[in-house]
Every structure is written in C-alpha cells, then in structure tokens.
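Supplied in structure tokens, the structure appears directly below.
In this view, the complex is presented without one of its protein chains, the others remaining in place.
Chain IDs A, B and C follow the sequence of writing; residue 1 opens each chain.
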Amino acid sequence: MVSNNLFLEILLILIKIAVVLGIVLLHAAYTVYAERKIIGRMQARLGPTEVGPYGLLQPIADLLKLLTKEDIIPLEAERLIFLVAPLIVLTFAIVNLSVIPFHPSFIIADVNIGILLILAGASLAVYGIILGGWSSGSKYSLLGGLRSAAQVLSYEIPLGMSLAGVILAAESFKLSDIVNHQAQSFFGMNAIPQILGFIVFLICAFAETNRAPFDLPEAESELVAGYVTEYSGFRMGMFFLAEYISIYVMSLLIVHCYFGGWTLPGWLLTIFPPLKFVPAPLILLIKVYFFVFLFIWVRATYPRYRFDQLMSMCWKILIPVSLLNFLIVAFLKRGGF
Amino acid sequence: MINYSFFAGEKVFYLIASIIILSGFYLLFTKKNLLLAILALEIVFNGINLMFATVSFYYGDLTGQMIVLLSLSVAAASFAIGLILVLNYYRLKRSLNIEGMTELRERIEDGDRDGND
Amino acid sequence: MRLSPTYLLFKDLVTGLLITLRTFFRKPVTVRYPHEKVQVFPSFRGRHAMVVDPETGKPRCVACLKCSVVCPSRCIKIEYEVDEKTGERRLREYILEALRCVYCGYCEEVCPVGAIVLTEWFEYSGRCREDLIFNLEKLVQNWKEHVAKWDKEFYENKYWVLKGVPLKLKPAPRRMGLVVKIKGVKVDG
Partner (left out) sequence: MARPLFMSIFLLLFLALFLLLFRQKKVVYQFLVYLVMMVLLGIVYLFLGSEFLMAFQIIVYAGAILVMFLFFLYLYPEEEFKIQDMRNSTLIKTLIPSLLFVITLILILFTFDVREYEASASVYSVKELAKLIYNQYPLAIFLLAFILTYPMIAIYLLMKGSESDD
C-alpha cells in the first residue's frame, strides 16, 4: 500500500513538472517573438513577418536553426567548464520554478523557505555566467563574466532587503502564505504600503536578470556579446532560454510578493462586484503578462547605464531605501495594519 | 563497525566535518599562496560550523545554530577585509608568495631573503 | 535638482515610457520591399545605360572622353580608333565598372550628346563581379530594357537642366525615331 502511494505521488509530481516545464518553455519561446514584435512596433517598424502568418512560426524556425548549428569550442577554452557552464545557468533558472505556486492548489514543492530558495538559485546561477565567461578564453567573455558577477552580487542585497519587508508583513517564507496574507490585509496588496520596496525590487529584478537598462554583462556596443561571445548553437540558446525563464520567475515573484498573486484586493471587489467571477489563474496570467510586457517596454525605452553609475545606484540609493522600507513595514506592523 | 546505526547517528556528521577541515588543511599546506591561504582558512571554518550545527541538533539546543549564523556573517566580513588586504599586498610587492613575507623577521645580511625590499 | 519632486517622482522616466507606448500604437513606417514597392523619385540615379540612336541602331557615343575624364571614381574606360583621313573618332569599346561607380551623375551631366545615362532602374544585381562590369553590349541592352518600360516621351532629369542643350539632345524618347545632328561630327550612314 505504502509503496503504491509513493509511486502515485512521484507520478503526480512528474506530471506537475512536465506541465509547468511545457507551459513555461512555450511561453519563453513566444516571449522572444513578442519581444521582437513589441520592440519593433515601439521603434515604428514591423517585427518578424515572414515565417507563417504574422511571423508566428519564427520561434520554431529560430529553434531549429540553433539546434542544427555547429557546436564550436574555441581552442583557448577550458573544455569541461566551457561545456558545463550553460547547463548550470539553465538548471538554476528552472529550479526556481519549482517553489512558485501557479494556483492555490498547484505547486510542485511547497517548502517553508520558498523565497530564500529562489534567491539561492539566482545567486548560484551567477557561477554559470562567470565560469562560462572565464573558460571561453576571450577578453570580452571574461569582462562580461566579471561584470555580471559584480552586478548580481551587489543587487542581491537590496533584492533581499526589499523582500524582507514582504516576509515581515506575512511572517512566512512561503509564497502561498504571502499571497493569502495580502488578500486578508487592509490594502489588499503589498505594493501600496510598501511602494518603496516595490520600486527597489523592480529595479533589482531588471539587474538580476541582466536585462536592459542593466545589460552590461552582454553589452553589444562595448563587449561583443559579453559572456556569450564564444558560444554558438544550442549552448547559446540555453543562455537565452535561461534569461527568458528568469524573466518569468521574476515577474511571478513580483506578482506574488507585491500584487497579491491570484487574488484581487478587497476594496476593488466592493467597488466592482462582478470581478468576483474572474477565475484565479486568469488574474495571475494578466498580472504576469503585464510585467513581462514591462520588461520589454523598458528595454525599448531606456539606454544602458554606465558601470560606475550602476554600482553607485545600488550602494548609495537602493540599499538605504530598502532599509527605510523595512523600517516602515515594521512600524505599520506595530500599528496593526 | 560501520553499520546501520552509524549512519543514523551523529558520527557521520563529524566525519563529513573532518573531511571538510582536512581538505582545507590540504590547500593551506600545499600552496604557498596568500589568496588561497585565506580560502583554506574559510573552508576550515565551515567544517567547524557543521560540528556546531550537529551538536546543536543532537543535544536539543538552538544556540549552536545561532553561533553558526553569527560566525557565517563574521566570515563574510573577514573574507572581504582579507581579500582587500591581499589586493593591497600584491600592489606593494607584485607577488603573493607566503615565503616572501619576511618583513618582521630579523635582518640577515647573507641575502637569505627573497629580494623584496 | 536631485531633490526636486519631478526628479523623485521619476517624471523623465515615465515620459520616456509614454513616448514609446505612443509609438507602439502608431502605424509602422516599414515598407515590405518585395511585396510593395516605393515610388522612385524623378532624380534617382540607377543602372547605367548607353543611349541608342533609333535610326541607325548604334550607340550615340562619339568618344569625346569627357565622361572618362570627369569621373571621380575613374570607373569608365573607353577604347576608340581614329579615322586617319577625316580625323573622326569611332568607338570600339566602352567599359563601365558599376561596382566602383559612386552614382554622382557627372558623366550624364557632361556628355555633349546625351549618350550615357543613369536610368531609374534600381533592381539589378549579379552573381559575380563580371556581371556588374558593363561593356558596350550590356549598356545597350540596359537601354533597351529601360526604354521598354519607359512611357514618357523624353527621358530627362527634372532637377538639372543643361544650359543651351535643346530638347532634341536629351536621351531619346520611347519608340519614336529622333535624328541628332551635331556640327562637325559626321554620323555614320
């Protein structure tokens, strides 16, 4: 009996993993298409149009191209590390998905320290980038890797600090507890009392995923492509896949921690009662799509930061502001909100 | 001697901790390098941390875990300071060799020193 | 400035975001070239052609070498022979390297008989270098292809009009014959 139950449980977990991976990989592939299309329209031009109707088959064509390309290993490269580095990045990007709830009853692993696991995954993924950059044996790659390490190291501090406010408000590291706490709280979502923390978290999310305007590790105009310079074929594809998956992870984290996940705030429901009938996954989906759109929107708008500006912004502005946010949350908590 | 109860008990944690400590010693004793010496000491530190946590778990007292938390924070601070000192040492001497660090030794005329002034 | 409310409320950042959002809903300016084509402007300088005299069917060039001299990129090479009795020049070969041409239009401007022209034809390419080094035969062929597409009477450039050159001396009209006689130069019968 016991072994039968264990077998069923493992099967259930495997099915959940397959569903989540399938949905997220499809989303990641079509986010590339959406990014090209949206940035194109924001620069008054068309995006991809040729492959399929409205260019809808473009990601599949790109995937086929990447898979059939030759996997080049430079002569100067440290072979083993060079081969393993993209796998590290992709693995830790996917591992982060396992602790994020997609529905009140759909989560792969409901562990007690969900948020901390995501932070740990993000901090371990840096090794893939820095090792890949070093092992390529190219100056551009090494500089890109070092930049990425410095950037992610610095921005993890305000990221954790702003999340500390959320954790203090909910008194739990579980993401599902955080969402439930927001639904019962006075404001309905954490973004209103913790607006400072939200802004800090948003900026740090851009920096953690190495996206514009903080895409210094792969700055095309200075370093050829940063740490991906020497990579080709599906190994380069792994780096990009990891980047897009981490965009989704960060968007989900923002939505869960600051915008109430799949719930709507109580005051909104009293103003407009028909919103009660909107299904929970749809609310989550709309919120996540908005933040993914924001990622692309910001990339189309802002120019890249200089590296010293990036560092001074982190240490001089974001860390003090996130500490201030933490203090505000502590006082609100004492006041009974 | 190694049986079922061995792996269930606390001894296996002590073994793991000692493996970590010994691997730290290996690096410390084989490389004559200042930077790697700092890394080796940090590794030894981690082994001792594991011993603290083990004792804390098996004797039912949370203080051990608290000490691990505090010592990890102190390790972070000391590591940062150590790295920056190494950086400055390298800028002065252009070398990371431990055996060249003889500034405090009594001055010998025969040229036993490594030629650093 | 750093503590002013507009700075602290990210006014400049939000303005930038709104500009890109406005552009997002605007119609794109892209022309999808093979599917839709742009209107070429009247002064466009495209593929080279050698104007053919419709009466005689021979190239109109008199080998005066003005184009070859004026060409800034030195892409025109002319071979000619001189009749010893009359002193008349006869064109043997006219080689124009379109790969080196900068499309300045000086040759067209300087030609006294309007023989070499830059047509409005821009969709041309070649598979090797020899395809784009035009000799006399190819230049004549280019002119015939152009004339077959041209529906106006004269081929002229609106934006620079030569002083003292009559309409007759402009490059030939579409299918009508037009005899050009220049003083001192005898056209072969």
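What we mean here is this: contacts are C-beta pairs under 8 Å (C-beta built on N, C-alpha and C of every residue); 3 or more make two chains touch, one makes a residue touch a chain.
The structure displayed is predicted, hence computed values, not measured ones.
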| item | value |
| --- | --- |
| Chains on display which the left-out chain touches in the complete complex | A, B |
| Option touching the unshown chain, where A:L142, A:A169 or A:M236 are the choices | A:L142 |
| Subunit B, residues in touch with the chain not shown (by the definition above) | 1, 4-5, 7-16, 18-23, 25-33, 35-36, 39, 42-43, 46, 50, 53-54, 56-60, 62-63, 65-66, 68-70, 72-81, 83-88, 90-91, 95-97 |
| Residues of subunit A in contact with the chain not shown | 78, 81, 111-113, 116-117, 119-120, 123-124, 126-127, 130-131, 134, 142, 146, 149-150, 152-153, 156, 160, 171, 173 |
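Just so it is clear, only the chains that are shown with their structure count from here on.
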| item | value |
| --- | --- |
| Between subunit B and subunit C, centroid-to-centroid distance (C-alpha), Å | 78 |
| Residue list for subunit B, restricted to those that touch at least two other chains | none |
| Set of subunit A residues in contact with two or more other chains | none |
| Residues on subunit C engaged by subunit A in the complex (per definition of touch) | 13, 16-17, 19-21, 23-24, 26, 28-30, 32 |
| Subunit A - residues contacting subunit C, complex | 38, 40-46, 49, 297-298, 300-302 |
